[in-house]
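The complex appears here minus one protein chain, its other protein chains still in place.
And then chain A:
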Amino acid sequence: MIDVQQLSKSFKTVKALDELSFTAADGEITGLLGPNGAGKTTCLRIIYGLLKADTGTAKIQGINASVEPIEARKQLGIFPDKFGLYERLTAREQVRYFGELQGLTGAKLTNSVSEVIERLKMNDIADRRSAGFSQGQRMKVALAQAMVHQPGHLILDEPSRGLDVMSTRILRDMLRELRAQGTCILFSSHVMQEVAALCDRVVVMAKGKVAAVGSPTELCELTGESALEDAFVKIIGSDEGIAA
């Protein structure tokens, strides 16, 4: 479970997060939905401890990442905002490297690596150097790196950007499969269809605050709109009506 309480964060004069609070439960997919600049990436970076909040806490299974970053990160699989691959290493070598950094060793390491490569159907590219990989192939490697150690929590920052239909489907199937296994999944997006198709709960963010929380259908009902997109626009646009 990921528990975010009263997070505030400012960069010089810009207030990125303003008393943001929400929780993401185990066995559920929680979507962080917001327009560009709403503070989604900042929020996720605070959760995995690369940024420090001015006030408030973010806890993973009760562990605060800004106090015990190493313990917190052991619980996490991360798919960051920007991910680069090591172009001179093969996909398998990269996944193995991060498996080792997560503390896996010996046969367990080798098995985990093979398993995750199998699951993401990337056997064809596993032993190729990653220079020249397509966007979809890169996403697979990044996802494999994030979940090689089978973390209880998965944080993804706009994972589907730049992906074609096939790659998006693989990603969705993967996330549903992980949810069925009880993984707590938190992902940010500004793509409505994706959130509607995938999320159990949606946290709508605007200007660093929570504008609304609920399942996609609940949000539609709340605003009286039939499509989530319209609901979203209504929520973001009239923050005194619904967000209050």
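Some points to look at:
The rule is short, and it goes like this: a contact is a pair of C-beta atoms (placed from the backbone, for glycine too) under 8 Å apart; a residue touches a chain by one contact, two chains touch by 3 or more; residues count from 1.
Keep in mind that, in the parts below, contacts and distances are computed from a predicted model.
Its UniProt record calls the unshown chain "ABC transporter permease", which is the correct pick from "Spore germination protein", "ATP-binding cassette domain-containing protein", "Sarcosine oxidase subunit beta" or "ABC transporter permease".
The chain that is not drawn here is touched, among residues A:93, A:200 or A:225, by A:93. Contact with the chain not shown here comes from a single listed residue; of A:7, A:20, A:38 or A:51, that residue is A:51.
Residues touching the missing chain, restricted to chain A, are 11, 48-52, 69-71, 73-74, 76, 78, 80-89, 93, 97-98, 100-103, 105, 129, 142, 145 (touch as defined at the top).
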